[in-house]
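Here the complex is missing one protein chain, while the rest keep their positions.
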């Protein structure tokens, strides 16, 4: 049996996707629409604020394309909180105008491929590195940012079986992969979260960027590194942009 | 033809998944909601109680994500009872506010890969082991627990064909798999049920845990053992948490 | 081009799957429900009776799981009759409370892999064998029985291409397969019907059994014989139990 | 790059599939139903008649199974006409009782694998052959016939890549395939239409037969010829029977 890399877990994550029922929205009386907007704005603002107490984070994004109109991203310390948030959204008047189109459950994860020392003894590594890893586990969502979210798995087919490789070989490929990522430092922030045992694929990847072309570039470049070229299996991609809760009226008005 | 391992069967199992029609729920008069809550609470409580007579078990779980809001798990001695339970739920007023989103039919199974003696002559093995196997066939659902459910099959493709291997090779891999499972004793309880001939994949796996990270860890570690790495094909994963029937009002209130 | 085995065809078959719209049913006035029950009971009873004139057979089954609540199985001499039955069901008041969830069209078939003599000259084989084959082509549905239905195809991929094998090799594997089936004589009755050119996969398999565990066992054992292990591709599995038409009121009452 | 066979194109084709909303139909006043039947009967009769001017053909079929109740097949000189027919159907009162379940867009095609002379210089081949090819490009739909429709593609996977073979090898396989087809002359009429660039698979195949068993037989036999066994990828199969437009009332009455 191939060696399992050590991992560390941070916040649990819920990506929650909704389509807007635009026909119902257009048909609703102005008064109902205002009430709905108040409730959803307050729902998001309240969760963004709570999140600032270092116990998570929350944000809403406008998604382009028919699969969804809105994506909420929530980071929290437990699944219970995420489960509650999901049900609390459904209590808002705004939820009347939405359908729950998709979702993804995961837990933020760092793995020991490239930093075995940290996993053996976190205190042994220098403070900067330790802080870096710790900050990866409790990510903050940048403001006014483009987002790309997609789930992925590693292949296990004959000739392309990630889970059958020596850990050294995997670590080497992950290092190349990581180095490529570092070239996008300052342009792309990424959150890697494991969904093994939690959702249909093995990881959820969330990329944040000021320039959407950087998202295209990094995903395209990475497709050529061995770990993706041979072993990456990708699910659906969602793309959009964060907006502040007070822009809900503008969002809904087109 | 490769040798078939002996198996023993226990209770039949129904995993039943429902989404809540939150729009209808919000729109319903308080009185109707109370009646619906009374009925579903009594529906679950009644079946949990019945189950205590050693003739099965029942529980309800809150599921996180858009695929389902609720999962009912029922263990019973016959398919007929499961079929009836499914239709009885639909008679409750609460069912008006739900859609039947998914389901899985299986029968609890132990196989002879790692304990051929037990299958040849159950009386020959020591009482402890016999009791252990027998208890695996009539599992109890832990209280206040996280759950992860997923169906799986063994691959039959060129180069990765489980059903074409010698039974010795399969038994060896199953032993490694089992040993890995034992390392999670006390942390993870698992129920393995065969759905061959009964539902779309070959087995349904239900994991219970106090700490959801253990679920992620065991499924991830197992992905590296040969039996999963090469031969495992996985369906959709559902994750959630058990709640007592008297918490239905709190569940529905967000 | 590999040699094509001879085949003989019997009755055309329609497996028709419906979900019940339980919300509409619960909301319907008692009087409408009674009328609907009368109509569906008479619809099934009439077709079961007609079938007894050796021109087909019909039955209704309660299906466990969300994919369907009811399966109707009809054997008839022509597609035209099956097509009419399907539309006649839709004329009943009961159909108002159902959705047409799935279906499968096929024609009962025996193939010449294991009995080439019968196909060259049916009169040459002994009467018992001839009668056996003839009875396979016009199957009767047992009463009070469990059922498992699934469609399947033979693979045509590199390394696992059934249609590229010598007929002798195929015949040999089919014989092993058939011998395994004979071990379940008295426990399992099976109907094999070809859907090549008629529906999405190549065959529809219907298994009847008094003990549902036998269904699991035979399908599991067969997965190890070469013809299934290497060449079988399976669709969705439906499992349920036959009930007499006069039990429709009990079925709908949970 | 492998050599591309020459092709000739005939009429554009639309296969249009509709389910009937039987609940709405049963609930509709007799008067509305009569008006709807008049409109659809006239819609079809009008298009069948127009078609007789050698500018296409049209027909309606009753489809067995849940995927569709009705299939319209239209041959026309341009996509524009097909697009208009599709929208014109939606203007009929009958369309109120239908949902658009599936469709397939293609263009009738003959390819030069087996008759290179015709493609180099159509005048050079004898008149009979030329007429034959020309008639294949503007097919007529037989009356009172069974139909089987399915889309298909050629595989492009390692070990089974049609598009990577020498044209001689392809031509040879196509000839065997064609010879097999000729054995069904008088029993089966087939229309081959390319959907490359037009719809999801590469060809649409429509088979017409007086005896539905012949459809099963030809598709089954062909599965053993190399071009299908190794290179054929099949989509969904629809089976049904043509009926004259004046039978719409009988069709809708069950």
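Per-chain residue numbering starts at 1, and chain names A, B, C and D are given in the order in which the chains are listed.
In this section, a residue touches a chain if its C-beta (ideal position, glycine included) is under 8 Å from a C-beta of that chain, and two chains touch if they have at least 3 such contacts.
All values reported here derive from a predicted model rather than from experimental measurement.
Chemist: Of the chains that are displayed, which are in contact with the missing one across the whole complex?
Modeler: Looking at the complete complex, the unshown chain comes into contact with A, D.
Chemist: Pick from D:107, D:141 or D:207: which residue touches the chain that isn't shown?
Modeler: Going through D:107, D:141 or D:207 one by one, D:107 is the residue touching the chain not shown.
Chemist: Which of D:41, D:57 or D:199 touches the chain that is not shown?
Modeler: Only one listed residue reaches the unshown chain, and that is D:199.
Chemist: Looking at D:34, D:117 or D:164, which makes contact with the chain not pictured?
Modeler: Per the contact definition at the top, the residue touching the missing chain is D:164.
Chemist: What residues on chain A make contact with the chain left out of this view?
Modeler: 19-20, 22-23, 26, 62, 64-67, 69, 146, 148, 150, 157-160, 176, 180, 207, 212-213, 215-221, 223-226, 228-230, 232, 236-237, 239-241, 251-254
Chemist: For the chain that got dropped from the picture, name the residues of chain D it touches.
Modeler: Residues 1-4, 7, 9, 12, 14, 16-17, 78-80, 82-84, 86-88, 90-91, 93, 95-96, 100-105, 107, 156-159, 161, 163-164, 194-200, 202 of chain D touch the chain absent from view.
Here is the rule we go by: only the chains that are shown with their structure count from here on.
Chemist: Could you find the chain whose CA centre sits the greatest distance from that of chain B?
Modeler: Max centre-to-centre separation from chain B belongs to D.
Chemist: Using only the C-alpha atoms, find the rotation that maps chain B onto chain C and quote its angle between 0 and 180 degrees, to the nearest 5.
Modeler: Best-fit rotation on C-alpha atoms: 70 degrees.
Chemist: Using mean C-alpha positions as chain centres, tell me how far chain C is from chain D in Å, no decimals.
Modeler: 28
Chemist: Tell me, which residues of chain B touch at least two other chains?
Modeler: 157-159, in rising order.
Chemist: If two chains touch, include that pair; go through all of them.
Modeler: Chains touch in the following pairs: A-B, B-C, C-D.
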